[in-house]
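For reference, the structure is listed below as structure tokens.
Yeah, one chain of the complex is gone here, protein chain that is, but the others are all in their spots.
Chain nomenclature is as follows: A, B and C, assigned in order of appearance, with residue numbering initiated at 1 for each chain independently.
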Amino acid sequence: MTTFMKRLQANVPTLLALPSIILVMMIAIYPILYAFYTSMTDQLLNQSKSNFIWFGNYVNIFTSRVFWHAVGVSVKYVALAVGIEMLLGFGLALLMNGALRGRSLFRILILLPLMLPPATGAMMWASLLDPSLGWVNYALLQIGIHAPAWLSDSGTALYSVVGIDVYHFTPFVALILLAGLQSIPRLQYEVAEVDGANAWQVFRLVTLPQLMPTIFLVLLFRLVLCINGYDVINVATKGGPGDVTTTLSFQASVTGYRNMLLGQAGAYSIFMFFVVLFISKKLFNRVTRSWI
Amino acid sequence: MSSITFQKIWKIYNKKVLAVRDLNLVCQDHEFLALLGPSGCGKTTSLRMVAGLEGITAGEIKIGDKVVNDLRPRERDIAMVYESYGLYPHLSVYDNIAFPLRVRHIADEEIKRRVGRVSEIVDLQDILGRFPSELGDGQKQRVSIARAIVREPAVFLFDEPISHLDETLRRRMRKEIKHLQSTLGTTMIYVTHDQIEAMAMADRIVVMDQGVVQQVGTPEDLFDSPANLFCAGFIGEPPMNIVTGKLVREAERLMFQSNGLKLSVTNPAQIQILETMRNPDIVLGIRPSHVAPKVEATATSVPAEVYGFEPHGDYNIVTCKVGAEVLLAVSGSDFFPDLGQPIHLEFSSNLHFFDVNTKWNVLKGQGANHG
Amino acid sequence: MDTAIEGVVLSDAERAGLEIHKEVVSPADRVGKALTYVVLIAYSLFSILPIYWTATLAFKAESEIYTKTPKLWGFATTMDNWREVFAGPASIVGVDFVHAIRNSFFVTVPSVLLALALGMPVAYVLARYNFKAKGDVHFFYLSLYFMPPLLILIPLFVLYNKIHLYNTYLGMALVMQLITLPLVVLIMRGFFEDIPVEIEQSARVDGARGPWVFWRIILPLVVPGMMATAFLCTIFSWNNYLFSYLLTSGENQTAVVRITLYRTFTGIMWGPMSAAILLTIVPVLLLAIAIQKYIVRGLTLGAVKG
Partner (left out) sequence: MAEVRLDGVTKRYGKNEAVSEMSWTANPGELVVLFGPAGAGKTTTLKMIAGLEPLDGGDIYFDSQSLREVDTADRNVAMAFENYALYPHLTVYENIAFPLMVPGKKNQFSKEEISRRISEIAAVLQIEMLLKRMPQELSGGQRQRVALGRCLVREPAVTLLDEPIAHLDAKLRHRMYAELKRIQRQRGTTTIYATPAQTEAMAMADRIVVIFNGKVQQIGTPRELYERPVSVNVAKFGGEQTMNIMPAKLITEGGSLRFLLAGNHLPMQNNVEADLKASQVGQDIIIGVRPPDMTCSLAPIEGGFPAEVYAVEHSGRHPLVTLKLGEQLIEVISGVLSSGVQVGTPIWLSLANCRLYVFDAVTSQLVVTSNGQPA
């Protein structure tokens, strides 16, 4: 064997990973560094010249009403959507975990919304919820309820997009918690029952503690992806009416594209980046089982 | 303390697949009863029906005088030890042992006292704070046993408790379980597929195959008079030699003859029954410990060739080729033959004969469900 | 655990002779059971309601759509909406949806192939080699998936305009790697790890060498997992809205983005739009059903092996 071949062989792992690394450098690392940089400049979308202004953009947005409004909407949106998804999903998972005929059919039916493009799903709901020709308001009227114009009424718009988010992502929670539940060996339940535990004790002392890592994993995915969420709002409400549904994510794009303030949009993104990083770090430790 | 009674117990899955057929059995108070058989023989299913983890298709199970068919597991006053230990991975050793007491709302002081006492019995006092993932297999099984005895139940059910352990640990746990059962005196049903284990520990053994009881008896009974070919082949280490052949008459003596082997039948009880059989085909069983390899020929010995050899310390197992048959024989520890060496086998009169068709020991008739 | 004996089947006659023990079921259990089904069926209906509703719209004539009393069944059907969607450049609304579907296809297929080509080797390295930064590499790919998309897309928009990747299939396939590459690397790592290393070693002992072992032994064994991963990437890539929305324009946008164009200044063309939606989502839903066995593993990037 030549020395060249040997050196090649020793570096096989690096060689195999190299193409992927180069690509990631281009589509992720470079843009992120660029975003860091522009967030400290007064770069505009349609101009190539810019000045370095240190933390000027950050000072700007942290003192702006728009930013704090978007933070408020985001917090409300994420808390409501993820909260409902977790509760509803856990409930569904528990129901599907019992002795059940047709579990695989239910699994498929519940899976479907998750596989729809959220943007398209938002269109479908927009037509269902349409005040003049949608079926929802018609059906409610049949039972005597005069429903609002869900997506265009400033009182209901936020809850409506939360509802659409819940429709899309409750299945995620349900399916993964179901898998978590089913990975607890049947033996554990039998042992507990022979040991004398009743159904509630089994749930509280055996099921729940062992499911906690999975619950945190699901929470991590949902929190992060919900904060990053953009499609539903962009299609269903465009942040409106007014700014009722303008989340951080949406505000960042408005700042960048509509207002062409590339520097400020960068500051928005970097802020979100740190929020997501913080949440990931916090939850990631809880995902690993403490007793192993 | 209670006896356990199986009365005409059947277990049928999906309305037609049979797991246990007409099981009638009494495990006496204080008795150590082993259910022994290959996987799929119905032994675990039977145990799980006692525990209430498996429904009963037909028949009645009693613990003491009480029919338990419709009682939930937690209402049966039993404790169970499992092959894969069944420990709660998220609880410490202490909390695992305390679990059955906690769910019964026993006071913390009392729990502490009882866990302390039990952990001493099974020698766990130093590792009560650890988690199951930090324990070795032997320790895990001791935790599982501690969790069973801490409740002081009427009945212990052991489901292959030491199958996962290595040889050294298995030997140690065998003694511990045996000692525990002798001192606590609790009735115990012990399921295993390992005949060495059942033979070593049990007061009585129930041999099962294909959902049906084959033989019930003490270890000595099973070793000395196997009811049928299945029991004969399943029990004993090294396993019994099984040879198919014919009965022939030679100079007024009844002989067994196969492809290479010829032995005279000397047991009068066997002769009496074998004389009456129409079909000359017969299956011979003889334990390796009843076949002695010799260097020199004797008047009754059969020539053979050494095919394999295993020294075991104080005895050796010699695999021999006799004609077309391969037989195992047991020799003393000073017998060290070479492979291929011609030797001579001395057969004791301890022969077992089995009907070719029914597979039953000719001395036992063909009744199902002995005992 | 003992299970029933294979092959020992009870005859009907023998079974008839048995006095079968009836298990007692408490009324509470019965009610609980019934309630479970009610809830699950209700939720299933909720799941498919929008899809079904969209399907009705796609076949409804205009008069049935623009009405105060919409019907879920028993309406007059028409194929007009489908004709419009398939009209191509001749579309009355002005949306060449056939072209949009083609765009989706030309973005999705290369992006999935590229992700497999780039990601499988990394996944294999993560599964088989031990090195210090292994955990960090894993976390790095996971964080790509978690990155706020606008953080990357806005600079990328600027960059793409500079290097002329804006509004191109290649540009789209590249940026799609933000999603598909983590999927492939992290999911495939799990599938590679599921293959005992001894199988590979055994082949090497028998005289085979690295690349041959990979092609003849490893690859055939991960094909089901690889197909599932590829399908999942296809779904994610096909469904993606934001990348095409921000990095392409006009005729070059993908189906998911073009669907929103049926919202015209004169009103929303619900009929053709619904037909377009169905055309976009049905293939995806079929793929999803095909890989549902692996879906949990895929959605958690291998963290939960469902």
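The criterion applied here is as follows: a contact is a pair of C-beta atoms (placed from the backbone, for glycine too) under 8 Å apart; a residue touches a chain by one contact, two chains touch by 3 or more.
Everything quoted here is computed from the prediction, not taken from an experiment.
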Chain not shown, its touching partners among those shown: B, C
Of B:Asn14, B:Thr183 or B:Thr276, the residue in touch with the unshown chain: B:Thr183
Options B:Val122, B:Val216, B:Ile317 or B:Val362, residue touching the unrepresented chain: B:Ile317
Listed residues B:Glu167, B:Glu252 or B:Glu296, member touching the removed chain: B:Glu167
Among C:Thr77, C:Asn161 or C:Ser202, the residue in touch with the chain that has been omitted: C:Ser202
Residues of chain B (touch criterion as defined above) contacting the omitted chain: 166-168, 171, 174-176, 178-179, 182-183, 196, 199-201, 219-220, 233, 237-239, 289, 307-314, 317, 319, 326, 328, 339
Footprint left on chain C by the chain that the document does not show: 196, 198-199, 201-209, 212, 217, 220-221
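As a working rule, only the chains that are shown with their structure count from here on.
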Centroid distance [mean C-alpha coordinates] between chain B and chain A, Å: 57
Chain C-facing residues of chain A, complex: 12-13, 16-17, 19-20, 23-24, 26-28, 30-32, 34-35, 38, 45, 91-92, 95-96, 98, 100, 106-121, 123-125, 127-128, 132-135, 138, 167, 171-172, 175-176, 178-180, 182-183, 214, 217, 221, 224-225, 227-228, 230-231, 234-235, 249, 252-253, 256-257, 262, 265-266, 268-270, 272-273, 276-277, 280, 287
Footprint of chain B on chain A - complex, ascending: 185, 187-188, 190-198, 201, 205-206, 209-210, 289, 291-292
Interfacial residue positions of chain C with respect to chain B in the complex: 1-6, 8-10, 15, 18-21, 23-24
